[in-house]
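I'd like to ask some things about the structure below.
Omission of a single protein chain aside, the complex is shown with its protein chains in their original locations.
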Amino acid sequence: MKKLRVGVIGAGRIGRVHAENLAYRVRGATVVAVADVVPESAEKLAAELQVPRWYGDPAPIFADAEVDAVAICSSTDTHAKFIEDAAVAGKHIFCEKPIALNLARIDRALAAVEKAGVKLQVGFNRRFDPSFQRLRKVVANGEIGTPHILRITSRDPAPPPIDYVKVSGGIFLDMTIHDFDMARFMMGDEVVEVYVAGGVMVDDRIGQAGDIDTAVTTLRFRGGAIGVIDNSRKAVYGYDQTVEVFGSAGVANVTNKTPDNVVRCDCTGVHSSLPLYFFVERYAEAYVVEMQEFVNAVLNGTEPPVSGLDGRVPVVMAYAAKKSYDEHRPVRLSEIEA
Amino acid sequence: MKKLRVGVIGAGRIGRVHAENLAYRVRGATVVAVADVVPESAEKLAAELQVPRWYGDPAPIFADAEVDAVAICSSTDTHAKFIEDAAVAGKHIFCEKPIALNLARIDRALAAVEKAGVKLQVGFNRRFDPSFQRLRKVVANGEIGTPHILRITSRDPAPPPIDYVKVSGGIFLDMTIHDFDMARFMMGDEVVEVYVAGGVMVDDRIGQAGDIDTAVTTLRFRGGAIGVIDNSRKAVYGYDQTVEVFGSAGVANVTNKTPDNVVRCDCTGVHSSLPLYFFVERYAEAYVVEMQEFVNAVLNGTEPPVSGLDGRVPVVMAYAAKKSYDEHRPVRLSEIEA
Amino acid sequence: MKKLRVGVIGAGRIGRVHAENLAYRVRGATVVAVADVVPESAEKLAAELQVPRWYGDPAPIFADAEVDAVAICSSTDTHAKFIEDAAVAGKHIFCEKPIALNLARIDRALAAVEKAGVKLQVGFNRRFDPSFQRLRKVVANGEIGTPHILRITSRDPAPPPIDYVKVSGGIFLDMTIHDFDMARFMMGDEVVEVYVAGGVMVDDRIGQAGDIDTAVTTLRFRGGAIGVIDNSRKAVYGYDQTVEVFGSAGVANVTNKTPDNVVRCDCTGVHSSLPLYFFVERYAEAYVVEMQEFVNAVLNGTEPPVSGLDGRVPVVMAYAAKKSYDEHRPVRLSEIEA
Partner (left out) sequence: MKKLRVGVIGAGRIGRVHAENLAYRVRGATVVAVADVVPESAEKLAAELQVPRWYGDPAPIFADAEVDAVAICSSTDTHAKFIEDAAVAGKHIFCEKPIALNLARIDRALAAVEKAGVKLQVGFNRRFDPSFQRLRKVVANGEIGTPHILRITSRDPAPPPIDYVKVSGGIFLDMTIHDFDMARFMMGDEVVEVYVAGGVMVDDRIGQAGDIDTAVTTLRFRGGAIGVIDNSRKAVYGYDQTVEVFGSAGVANVTNKTPDNVVRCDCTGVHSSLPLYFFVERYAEAYVVEMQEFVNAVLNGTEPPVSGLDGRVPVVMAYAAKKSYDEHRPVRLSEIEA
């Protein structure tokens, strides 16, 4: 069977994750080219994975007839343009989130994809975590009845560098965006209104950069259910990523994942291991499944599990959250679109 | 050592709990009289516990020189009057929550207590649960650093009868009031603003009675921390009562309590027991500790651990929550007082 | 309804537990007399519980027509004699374990009970723990299929004083005896052979007293199943009391019980509370249920749940275990009886 020939754009942390998975763990795919604005990074990654071609620019990848699909793992500000370039070149597209920080920009990119008729999958990796997949099935199967309350805890182990914070678009576009996606995925419903209570509790420099580091966001779903997301940029005990769905027939939740299952008791108490440190460790399996599903969708001609619209809606939610925080009131998503 | 002679007013479910604890489990106390509007209930309880005197009215208890203190366990609408009567009679007072549904009425009762110089403890039993006591110590000791986020889950196993719902004052005064107290207790801080998202999801008749059955309430504390309470009138798996405090140096939480520690695995999964069904079971120990602390405070001349003000503030919070729900906006507690 | 009038013999630690339970927590019983070789202890306990009569000797209790039953909580060497005295006097008998350290002495006492036709219940309290009761039901209901392997962990938090060790009869008669009873109770089957591997690991003085402090005992059941008991006199983290039954259709186990349900995470790990310290705390509920069932059996004329034979067999097992350790080979219970 013919393999999907993928060009990986961006050889940074997440680019390396995807390239290595495509090379070793994803069935039916092969990496044929790597590009990065730092040519040495592309060269190094290509060497490690025995990828034949590498570039300091993605243009040759788009031009390459032997490339069937691209994985866009470059910086956020390049995503929309590369999506358009890939679409015009007829390549199928896996793109890291977010598509762009600007809705009009997103819409242009999605229009290009639609016009070209290529597949696009946006990189909301958490959906593919085995525990969250299982939880979604529990909810979708009605095992907890009609969902009434969704609770998401999402806390990073440490804030990013202040220089990154300044260009990140703020906590809602940078961090909560994953939870907005999780909320839609887990409930199978759309959010119509958000309300944020938050503040600067972790690091004053984050406040000086115009952002906040702690937020509790209430979501109202179209179907009437209520959701709550609590975020912090700094959980000293590691990456805290849990979800609970409460419904008319029960409750189900996902607890954190640990590096080992050792429990130790001494005269001071019972001790066990902290959660896996951050997303590369916590979502290692999710990244493999995510890419496998993209490859499967392209090879089988089916729809990718995370669409362009799935990439767009959380950006709208993030803008509504920002507006709610600024204006100190609940904000409807329809206000953002207007 | 002389025992505190207590008259129990109200021989319903909670009155029986307190009377039995005073008779058997609380050191330094003895029940000398029981009153209930249904005289047969008073008689029956008195017989069971070998209490010498019983009445169909509390007046003889207030008049009895051999009564040192009263435990007011009658219906909510009688609390304030009985507090005043007891205060005038110079009896120390344990009173079930809430003092009254009306703030002015509460204030008159508290004024009577202050004037008489008697002790008053309000029955916020959850504070005395061994797990919540331990969690409070963890927080107060700084073991999780500065608190940033408080999460309270409080879900009843089943809604009360509709006739009760109609006179209950609504979910915030009847149910969330306990969580408002827990929030203040656990954080050692005051709430300045609340925001509610909620609805009728469990039973339409609750909506027809002008109430809601599901609510997510966001709290802003004076010190900047954020709290979230999620309530449901119906958790089919039992009484769900958990609290988590997240802070700069860690997180701590209380999980549910189960009737046994049996874990069973068969070919379908790993199975364990549901939480204890409702408050009588869940807080059995808490009720004993609560009353012991009241008795100790009277005997030792110290301040009771839950003051009249502690009884009043959650009522203010409940009114603010109601207003937030009605007006669909965050409401400051100062708006209620005005 | 008439109450069972109980005389409590022995006002030491366990005597106080039973007396207090009979006075306050057991339905249908009342304590009418207390005796202890230290008269002040009897007097003090009687005063605390408002028991009308107290003595420095149990004889007046046996002679008292207003005593229906006795609870024998005195030192082990007095159990058999007091059983006989009570039987002759026509009193029903609750007796702490073991009946005696000598089988012939046990048999004489049981013969006296049988002749008198009174009820006898032996104090194997663990059977009445809610978790072990539930586990027994799981096994008896066939929820784990046919039992194949039984595992009992039973470790004390600290060894008894050396002076007690010297007169205790050794670890098997003093400590493992409870686990021998648990094994029979949980499996609903008899043990035919035991094998012990053990040693002195905790305290050399225990070895100098001719005893061991650590033992792993293998049990062969008549029906073919295998059991293992592991004992230590010193678990620094507290009383470790767990049981697992593995069978053809699954496995079920009881985990330890903790004083609270607080879980705390900081940058060093996840921490929770140690097991309850020792038997008084761990089996507080079990002692109440045990005595309630004795009272019920007498009042209802049914058989007590732990018979004289149930008190005898674990002593045989203890002797077989001792012999196995001494002779370094598996020993059949029939060798002891011979």
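Going by the order they are written in, the chains are A, B and C; count residues from 1 in each one.
Following the convention adopted for this analysis, a contact is a pair of C-beta atoms (placed from the backbone, for glycine too) under 8 Å apart; a residue touches a chain by one contact, two chains touch by 3 or more.
Only a predicted model underlies this, so the values are computations on that prediction, with no experimental measurement involved.
Within the entire complex, contacts from the absent chain reach the displayed chains A, B, C.
When the whole complex is considered, the residue among C:52, C:188 or C:330 that touches the unshown chain is C:330. Note on the undisplayed chain: of the listed residues C:88, C:103 or C:226, the one touching it is C:226.
Residue-wise, the contact with the chain that is not shown comes from A:144, picked out of A:144, A:206 or A:274. Residues of chain C that touch the chain left out of view are 145-146, 148-149, 151, 153, 155, 195, 197-199, 201-202, 214-216, 218, 220, 224-226, 228, 230, 232, 234-237, 240, 246, 248-251, 328-330. In the full complex, chain A touches the hidden chain at residues 23-25, 130-131, 133-135, 138, 143-144, 249-257, 259-267, 273.
Contact between chain B and the absent chain runs through residues 236-237, 265-267, 269-274.
Please note the rule applied: only the chains that are shown with their structure count from here on.
Mean C-alpha position of chain A lies 58 Å from that of chain C. We define each chain's centre as the mean of its Cα atoms; on that basis chain B and chain C are separated by 39 Å. Centre-to-centre spacing of chain A and chain B amounts to 43 Å, using the average Cα coordinate of each chain. For chain B, the set of residues that touch two or more other chains comprises 249-251.
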